[in-house]
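Entry: chain A
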Amino acid sequence: MGYYIGLDGGGTFTDCVAMDSDGQIRFAKAPTTTENFSDGMFDALTALAEEWGITLSDLITSTERFSLGTTVGTNLLVERKGARTGLLTTAGHGDAILMMRGSGRITGLDPELYYHPQATDKPEPLVPKNLIREVNERVDCEGEVVVPLNMQEVEDAVRSLVEDQGVEAIAVSFLWSFRRPDHELEAMRIINRIAPNVYVSCSHKVAPRMGEYERTVATVINSYVAQKTAIYFAGAAERLKEAGFNHPLLVMQVTGGILPVKAALEVPLTSLGSGPVGGLMGSAALANQLGHSNVIATDMGGTSFEVGLIVDGEPLVSDENVVSQYRYKQLQLQTTSIACGGGSVAYLAPYSRSIRVGPQSAGANPGPVCYRRGGTEPTVTDADVVLGLISADTFLGGKMPLDRDAAVRAMENLGRQVGLSAEEAAAGILKINNAKAAELIRQQTVIRGYDPRDFMLFAYGGAGPLHAFAYASELGVKGVVIPLGNGASTLSAYGSASSNLVRFFEKEQLFRYPFPLEELNGLINKLEAEAHGALTEMGRAPEDISLERFAQMRYSGQWLHSLLRKLPGGVYGQAEMGQIVDEFKATYDALYGSGAGRVSQGVELFSVRIRATAYLRRPEQAFHIKKESRIDEAARLGHRTIVWPDDIEKVSSEVFDGRYLRFGNRVTGPAVVELPHTSVAVGKGQTLSCDVLGNMVLDL
Partner candidate 1 sequence: MERQQVLIGDNLRLARVEGAIYFICACGQTLGSGDENFKDYCLVEESATASIGAGYKASDQGMADQVCFREFFCPSCGLRQATEIARVGDPYLSDIQPRL
Partner candidate 2 sequence: MEEPEKLVCDGIARGYVPPEVLSISPRLRLYSSSSATEVDPITYEVIRNTLLNINLEHGQTIQKLSISPITMIVRDFQCAILTEVGDVMCLGPYLLYLGNMLALITKWILENRSDEPGIQDGDVFLCNDPYVGTSHQQDTGLTSPVFWEGELFCWVANSVHYSDVGGPVPGSFCLASEDIRQDPPCFPPMKLAEAGKLRVDVEQLFLRQSRLPSTVDMDLHAAIAGLNLARERIIKLIQRYGPEIVKAVIDEVMDAGERAVVEKLQMIPDGRWSERVYTEVSVPGDRGIYVSQINIVKEGEYLYVDNEGTSPQVGAINNTYAGLAGGVLAPLTIMLGYDLAGTSGGLYRRVKFRPVFGTITCADFPAPISTAGVYNMPMVVATATGAVAKMIACADSPLREKAIGMADVHAYGGWIFNGINQHGQFFVGMSAGMATGALPASPVRDGVDTGGLFWVPGMEASNVEENEMAWPVLTLYRRENAAGAAGAGKFRSGLGAEEAWILHGTEQMDVHVYMDESFVKNQGMMGGNPGGRAFFKVKRSTDVNQMLANGSIPQNYDELKGEEEKTFFKGPPIVLKRGDIWCTNLPNFAGFGDPLRRDPELVAKDLADGKLTVHEAQIVYGLVLATDGSVDVDGTSAYRESRYLKRLGTIAKSPLKSSS
């Protein structure tokens, strides 16, 4: 028997999933150990082996593939625990990363804070001024050298950074290096020669995009997290090897693919924040098997609500990310998040006698009032408890009894101030929270020209399955899937287990319509050859490799807007070019109104992107074949009075233990299905059924 394991670590829990050669899957989790990650990882693997009824050693030695997703890089950054990093940049431009384009004070913050300057500040610098060195070199916008690189200055700067300042890593970011990387490459050679132990990354490699600020940030973060990320991966690989695993460890990437550690470490930044991406990839893999081509993937946890879209079977890709108010350019699967989750705090809005929810969160500490950790402000989770959607006794499988009375008192206190009962206030909090979630989804779909009614909504994360019944029905989606049912909280791990090898090869180069075809075809050829070569180098057979072409297009002058267009294969002539441009214009008008794009304004194609995928073979996930219409008595936990938020009416609702629900079982709302790490609420008139893959499907 062979196993295919996916593991997601770095959050509160280390989650893992294994599929065997027969396509059966099992999940397990264990608390993350921050001191030594591998300990928690092996705790989780031990639990996983128990699920299969085998020894840890048997599990590891018979594992065929092991892929790992992690938030370690994000943690390093947020906690400022990365390497002491120096920055080498073009003379005259060392302040760019400090000036943050004048918008670092508010980047990524709630727009309400924009009007309140005294409540905002810039973040701590990633690289302090004394670790920034400028050298003489200059390239212009056409990629022509204006001033050659002064190698002596590079050497002096590196010596000063390494010997005087003790930097462990260096980021090299020169102006226009994405047009001509020679100077950055030369600087890297010099650094490697005189300081071979210092980690170096170059901006043309990490983020080859126009805009020196965002490119520099990406490169600095990359250098900042690189070594510790490498140690983390090496530690995991080493422990696995000792335990008898003899394949390369694979690492989840924000691009939605996995890569061997060696390739992943070429740009460690692409492993940063692969957690949410794992959830999205897990959704995509399940959706693919279920035949859903359009999915809204929603992850509601304690503090945030993340949304990603899968359109025509493909997760959408974005170019930008924000961490700690630093914005950078990077290709990654698009996820958008707002502060909206179980821990979001409800409070009295000053002056208007109404209730607001968030963006402040009680987090895990003190947490909701009902957690008994000293929290005094009612949260969304408290509202769930007051209404009865969460049972105070069976929360987290009964491991953490909640203080319902305290939650009720806090809710009464809030409600009194606006003339509402505790239950009315609690119902209101859910409505507001759900409306915010629905609003984010609406923005992510409708504004991009997608109709939510064409989508299935996947709900996971600690608070997603409990609230989806409401936020999903706001949008009129086709239905809701609680992916993997019982395994919904391990979806990220499932995602890394089910991903393929993916690499992007991209070049930003401006082509104005009419495109110089020879140049464009040449660029595509070159990138495709590079892509193909890289995957064959990883040992993939040519027949397993697929290449797809994309282009970013815009109207001339639109720096903040572009449409990503999938391009046809083959060599382009006049006819293909005309078609590409016509389709761009048609899409633009469909999105922004007929005539929004002006014919007089030129069209530009400014970046060519090749996605190279090597499909990995894995067993088909086993279908549950035997349909059970009768619900196992073990699943029936009796009835509980729940106040459903829509009509604030007390209804006796049946409660189920989700672990005992089987394919074919059907639960009619109002009901709650409890799972060890979350619960699924089934509203009145809704039904929940279990499908062939172990997902729970909520019909609205």
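On the choice of candidates, all candidates are chains of the complex that A comes from, given by their letters.
By definition in this document, a contact is a pair of C-beta atoms (placed from the backbone, for glycine too) under 8 Å apart; a residue touches a chain by one contact, two chains touch by 3 or more; residues count from 1.
These figures come from a predicted structure and were not determined experimentally.
One chain among 1 or 2 touches chain A in this complex, and its number is 2. Those residues of chain A whose C-beta lies close enough to touch candidate 2 in the complex are 90-96, 98-106, 111-112, 114-122, 128-130, 134, 136, 138, 140-142, 146-148, 150, 175-176, 210-214, 349-357, 418-420, 427-428, 431-432, 435-436, 439, 443, 447, 510, 512, 555-561, 592-593, 595-598, 600-601.
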